[in-house]
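Showing chain A:
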Amino acid sequence: MAEALVEVRDLVKRHRGAARPVVDGLSLTVARGETVGLVGDSGCGKSTTAKLILRLLERDGGELRFDGANLGAARGRELRALRRRIGLVPQHPQSSLNPRRSAGDAIAFNLRAHGVPRRELDGRVAAALELVGLPAAFARRRPHELSGGQVQRIAIARALATAPALMICDEPVSALDKSVQAQVLNLLADLQRDSGVALLFVSHDPAVVEHFCDRVLPMERGRIVTPTTTGATR
Partner candidate 1 sequence: MSVRLKLLLALTAALLLAALLAPLLAPHAPDAGATAQRLLPPGSAGHPLGTDGQGRDLLSRLLWGARPSLLAGIVPVAAAALLGTAIGLLAPLSRRWVETAALRSVDVLYAFPGVLLAIAIAAALGAGLWTTVVALSIALTPPVVRVVQTEVLRFRDADFLAVARASGASWWAVALRQALPLVLPALVVYCTTLVGIAIVYAAGLSFLGLGVSPPTAEWGSMLDELRGNAYTDPVLALLPATTILLVSILFNALGDALRDQLDVKERSVR
Partner candidate 2 sequence: GGSDSAATASDAGGSTTAATAAATPTRSSGGDGSGGTLVIGSTGATLPNPDTLIGGNGWEGTRFVANQIYDQLVRWDLTDDAAVPRIVPSLATSWRTDSAGTTWTLELRRDVRFHDGTPFDADAVVFNFDRYLDDRSEFFSEATIGDVGLYAGLFAGARKVGPYSVEITTRGRDGHFLNDLTYIPIASPAGVRKSGNAGFARAPVGSGPFRFASQSSQQLELVRNAGYWAGAPKLDKLILKPLPDASARIAALRSGEVNWIEYPNPDDVPGLRDAGFQIVSNNYDHVWQITFDQSQRPWDDVRVRQAANYAVDREAIANDLLHGTADPAEQVAPRGTFAYDPAGDRYAYDPEKARALLAEAGYGDGVKVTIAVPTGGSGNLIPIPIAEKIQQDLRAVGIDAELKTADFDTLMKFMAEGRVALGASAQAGSTPLFASDAIFALSVKSDSPWFVGNPTGRSVDALVDRAAATVDDGAREQTYAEAARALTEEARFLTVVNDRNSRALAPTVHGFVQPQSWFLDLTQVWVGQ
């Protein structure tokens, strides 16, 4: 296995007032350029894990490392710098877009966080939309003017636009028809080949997971159980 890009050890998260932790001693690693599937029953803690890795939720225990840096202890500027290298496609694309800002704004926001100069924004936004098969005119649309699949593609485009080292995709293709899904999966595969992005991929679709992941980590009640490798063509 290649060197680890993300290393999560003994992650614990307990929601206030909850009886038991939703994430309970979870450990996983994702190597550079690797695609790891995270599967499990609904409610087992996958989305929570994703948020914990990005430090969007504060964990109650465990260690987080990203590319050798102690992500778990990073603060301020350092944390922001690390986050910039991780892309996130959240589970509910509709609510992951600011209802008062346009789709283009959403993508431009991430680009600006990466220091893309203002004058290049329009072009980069259009390019990102193009990648997910949407015309550039969609940049002006607000989230409620888009179909479910279009919103999901905006979310993917947003994460892709900044060329992250790791992408955490929470059900990224669930709302896409098979053809667009194929387009997106192909795109991710191409990117991975070209730039070596690592993927942590949450999905319920066995076909997608089996087709797409190097490794599948089954999750149950907040922890990983018996990791298996898929026999994906490789």
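Basis for inclusion: all candidates are chains of the complex that A comes from, given by their letters.
Keep in mind that, in the parts below, a contact is a pair of C-beta atoms (placed from the backbone, for glycine too) under 8 Å apart; a residue touches a chain by one contact, two chains touch by 3 or more; residues count from 1.
What you see is a predicted model, and the numbers here were worked out from it, not measured in a lab.
With chain A as reference and 1 or 2 as options, the touching candidate in the complex turns out to be 1.
The touching residues of chain A, when paired with candidate 1 in their complex, are 51, 54, 56, 79-86, 88, 90, 92, 95-101, 105-106, 109-110, 112-114, 142, 144-145, 155, 158, 162.
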